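On to chain A.
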Amino acid sequence: MDVLTVEKLNVTFRTDEGLKHAVRDVSFTLRNEKLAIVGESGSGKSTVGKAILRLNPPSTRVTAEKLQFGKTNLLACNEKEIRAIRGQHISMIMQDPKFSLNPVMTVGEQISEALSVHRNISRREAKEAALEMLKEVSIADPEHVYSQYPHEISGGMGQRVMIAMMVIPEPDIIIADEPTSALDVSVQQDVLNILTRLIEKKNISLIFISHDLNLVKKFCDRVLVMYGGRVVESIKANELSNASHPYTRGLMESLPSLKHRRETLPVMTRDQNWLTQEYTT
Partner candidate 1 sequence: MIRSRVSRVTKKTGVILITLFGLLTMTFVIGRLMPIDPVLAVIGPDADSSTYQQVFDEMGLGKPIWVQYYYYLQDMLSGDFGRAILTGSPVIDDILRVLPATIELASIAIMVGVGLGVPLGVYAATHRGRLGDHLTRLITLFGYSTPVFWVGMVGLIIFYAWLNWAGAAGRIGFAYDGMFTSYTGFYLVDTLLSGNIEAFVSALRHIALPALILGLNSVSFIGRMTRSFMLEQLSQEYIKTARVKGLSERSVIWKHAFKNIRVQLLTIVALAYGGLLEGAVLIETVFAWPGFGQYLTDSLLMGDMNAVMASVLFIGLVFVFLNLLSDALYKMFDPRTQ
Partner candidate 2 sequence: NTPSDQLIIALKMNNILSLDPAASTGNDIAFINANLYDTLIELDPEDPTIILPALARDWEVADDNMSISFSLREDVSFHSGNQLTAEDVVWTFERVLDLNLALATTWKALGFTKENISNLISETGTHEVEIKFPRELDPKLVIYTLATSPSAFIIDKQLVLEHEQDGDLGHQWLTTNSAGSGAFSLEQWIPQDRIIMVKNAQYWGETPSLERIAMRNLKESQTMRLMIERGDIDVAIGMSVPDIRSLEGAEGVDIQTTQRGTLYYVAVSMQNDILANKDVRRAIRGTINYEGINDSIMPYYGVFHQRPVKLGLPATLPEPMYSLSTDEARKLLANAGYENGFTTTIRALNESPFINVAINLQSSLERIGINAEIISGTGNQVYGAMRDRRFDIIVGRGGGGFAPHPDSNLTPLLFNPDNSDSAKLTNFQGWRTGYHNERINELIMQAVSEADSELQNSLYAEVQSIYDEDVGALFPFSQMVNTVAVRQEVEGYLDDPAAMTRLRSVTKH
């Protein structure tokens, strides 16, 4: 079943240098799966995620032939309707938790708020649910953490709190924007495990934004490779190693490897045509 359909999504920013076409004709459909968006910095990954939730600044122009979530046309929603969708149906795990949590509200408050804004429940119930959720994301002492402020918890915990906050309203889609880039490897793995468990349990579709091809290869089902605002390749994750687009291959190959050490790493030369030509597999 298609949960989300995106067709020919274009995002244009108005900047001082003129218009910036950051996302060009991006199309994909999301089923009940873990879809990754990869690509180098600035290729438009986050912009796609934000465009779905209409989080881009007001000066941005977002057009698409189709931006369909279930029965709702996201493009035609007014402010109120989109608010009803945000959180409840689609939510987004923001990048760095250190900056994405309100520093003067306790962690717990922020989690229960995510729930109570959509459900008509009492504070007590919201708190209960939040505590429950904290336990779900493997936080040892939820009661304690609940009343802590963001600066009092570590990055890994912050990331988990962020996940808790976004999962608690039980949305249909979670967009996770580089949820682990600020973490070191061991914590990274923990977070990914939790995420997997939750989305499987609650039947959530995931859009996983990352620039780490290695990670994506293991973790996701399908990968969209973006370059310069376009999707240059869409491929099954386990087939990444034999990707056909030179860009994807370039990315894969320039990674230094532990097992197969090479004296010089291959360096990719970018081709102007990638930006314009339709590349078909």
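Following the convention adopted for this analysis, a residue touches a chain if its C-beta (ideal position, glycine included) is under 8 Å from a C-beta of that chain, and two chains touch if they have at least 3 such contacts; residues count from 1.
These made the cut because all candidates are chains of the complex that A comes from, given by their letters.
These numbers come from a predicted model, not from an experiment.
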- line: Every option in 1 or 2 belongs to the complex, but the one touching chain A is number 1
- prompt: Mind pulling up the chain A residues that touch candidate 1 in the complex?
  reply: 53, 55, 59, 79, 83-88, 91-92, 94-96, 99-106, 110, 113-114, 117-118, 149, 151-152, 162, 165-166, 169
